[in-house]
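Just one protein chain is left out here, and the rest sit where they should.
What follows is subunit A.
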Amino acid sequence: MTVHMKRHGESKRGDASDGREAVGGRLSRVDGPPKITGAAKYAVEQQLDGLAYAVLVESTIAAGKVRSIDTEAAESAPGVLRVLTPDNIPPLKTASDWLGTPPPDAPYYPLARDITFSGQHVAAVVAETFEQAVAAAALVKVSYDEAPAIVDLSDAKAGDGIPIDAMTKEWGDAEAAFAAAPVRICAAYNTPREYQAPMEPHGLIARWQGDQLTVWEPSQWLDGMARTYAEWFGVPFENVRLVSPYIGGGFGSKALALGHGAVAAIAARMLERPVRLVMTRPQTFTGYGGRAATRQTVTIGADAEGKIQSIVHRGVNETSIDGMWVEPLGSTTSIMYATPNFSSRQNVVRVNSVVPGAMRAPGENPSAFGIESAIDELAYEVGIDPLEIRLRNYAEEDPHAKKAWSTRQLREAYAVGAERFGWSKRSPQPRSMRDGNQLIGWGVAAGTYPVRRAYGEAMVRILADGSVEVESSSIDMGQGTYTILAQTAAETLGVPADNVVVKLGDSRFARAGVTGGSRLAGVMTGAVHKAASAALDELVALAISDPRSPFHALQANTLVVANGRIASPRGDGPEVSIAELLASVGRDRIEAKGDTMPANSTAEERYKNYTTIAMALPHTEGDYSRYSWCAHFIEVRVDEDFGTVRVSRVVSALDSGRLYNPKLAESQWKGGIIMGIGQALLEEGIVDRRHGRIVNNNLADYLVPTNADIPDIEVISVGIPDPHSSALGGKGVGELAIVGVAPAIANAVFHATGKRIRDLPITLEKLI
């Protein structure tokens, strides 16, 4: 998909001179107008001849076996082309995981005979129209042999789970130091199943042409998903094309090819027709995983001044019966505070659920709910300010990796946030601030997210008319990739951003790794900068050396390009536009494809880099430990009689290093904070324990915040360029801001009411 840098309703034509369009400028999102006007076509909106429609049939039991599937009525229903069951689909090959681990040599059936959770795909109906497929799907009769299910972490059958040794982090003697500490606190913190709930549900159109598969599908990772489809069907990677022009929200849920995609691609192959399959909203609650439910105990031993002596942390998250998801619960715990003694261990418990998945800041987010609530409890236990206790235990280096922080502006975040919020006016006692029936509470909590790094690739073309094209198979799911890559190319090449066209979301473009872990901006600005620099070098070299160039006689060593025009540095020669230069030397384009991988990388390494996460660079590689940081200051109002909590004020100070576009970064931070408000107060997948099934599987019953739930949010950047984290100095933005919001709200609720809520969400019945 192509987005032109044409802005609407602005009288001033943007150019690089006003600073908005350079890297670091506040350019508005260039994909905004097509989205607002409806011109943007999402993946499943593609119009294809002969399109057939598939609808999934899902299990209504949580554990057991499919005894039989009666498809007779469905097959004879009007318009039905095929009813797919485990018995009539060809087996696929099991694909490798996202680390590229070679898969077992076993067939993969995306329609299940063995049922391990309610809502598992067991059949699919393909018909000429969507309505016919829906109606026929209701006629498919599945009978089961039901078995007892483990419904959730609290199920007596669940047990203690599997120790995940790789999650163990220990130094000193945490148990002994805790036993010897004069001040000790210990509490359990729980988070429920939460769901990404993107506005655009998951779905795709799959089309086969011979052995070539094209998939139009919202995707956070075109190359990774193309690899999975290729492995499933045993075709070369190059035979699969993923197209994902716009994505209506992902939040981690659209990074991997999922079972429903396999079903649609199988159907398309069997019918030799393009097939569209879109999940219903209820299906999005069981067709893939949300955030796993978690339980943590946090034990802190401290001296009388609140200086931490020991942290003992134990975590558990749920996973599925036959899949493995580890939500790293010790990730924030182990780095936020300096402590001489530390122990964190984690178990994973199998329950009859779909395998949980990535949701905005997996690990760091629930981890922070534990440690950032516990440190607040310690502050009250010791009798000091919750902000002060954080400063007393400030980690001057990474306490786990024992390395210097690349940059850590957390102290600045505390200072600036507290000042803007007016923290010094806080009355320390719980229940001491009130407005009529409303108890007012102020809470603080910190957040963090590691800087995930990888190698990137980009194609930059300078065209005959002087315009510039950037191509990448990375994507824009609303964070602003189209915009910041245009800014990067414009600044590097010295052209107005208006003249840059960014093309994303097609796996035929220059390759890209996953858009997840808040890494895309850092990776891709680096790649575009590198490719654009190469294109610029070639342009200047042409201008200097080509006998037909107007600069040839100048015998200059270099030339400058600004605002799309080329001149000598001293301004003593001709000045021509890029288009004029290309015309004079007889070139219709200059093209540079560049990547940031080591120069001697093999083709295999490159493939691995873009289609797995195995090549990602550790955030503690070399001499530094690299993280983004933030501090949230939040005011809540709790109705004393009703128990309702409303967030009335948020001030957050955040360190994401250098911001490539502050306007877009602020928007992402605010989005994270809003999602954190939902997590704190509203969001919970509620399981019917008799059926092992989520009952609030729709957006009327699974509550996410409305505008009315959201106050004015002030976000302040305290970051400085971090040369160790990315080529242009930025750190991660997208996930950071949700981390710490829920504990800041829980801490504020305690301050308001004197009640410590350790189970999210903080609903009214917990407070009345």
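Structure notes:
FYI, a residue touches a chain if its C-beta (ideal position, glycine included) is under 8 Å from a C-beta of that chain, and two chains touch if they have at least 3 such contacts; residues count from 1.
Here is the rule we go by: contacts and distances are computed from a predicted model.
You can't see one chain of this complex, but its UniProt record names it "Putative oxidoreductase with FAD-binding domain", from the set "Sodium:solute symporter", "Modulator of DNA gyrase", "Autoinducer 2 import system permease protein LsrD" or "Putative oxidoreductase with FAD-binding domain". Although one chain is not drawn, the whole complex shows that of A:72, A:131 or A:272 it is A:131 that touches it.
The residue touching the chain not shown here, chosen from A:508, A:646, A:663 or A:756, is A:646. For the chain missing from the display, the contacting residue among A:72, A:305 or A:688 is A:688, taking the whole complex into account. Among the residues A:116, A:406, A:448 or A:696, only A:696 touches the chain that is left out of the figure. If you put the missing chain back, the residues of subunit A touching it would be 60, 77-79, 118, 129, 131-132, 135-136, 138, 282, 437, 639, 641-644, 646, 681-682, 686-688, 690-691, 693, 695-696, 700-701, 703, 705-709, 763-765, 768.
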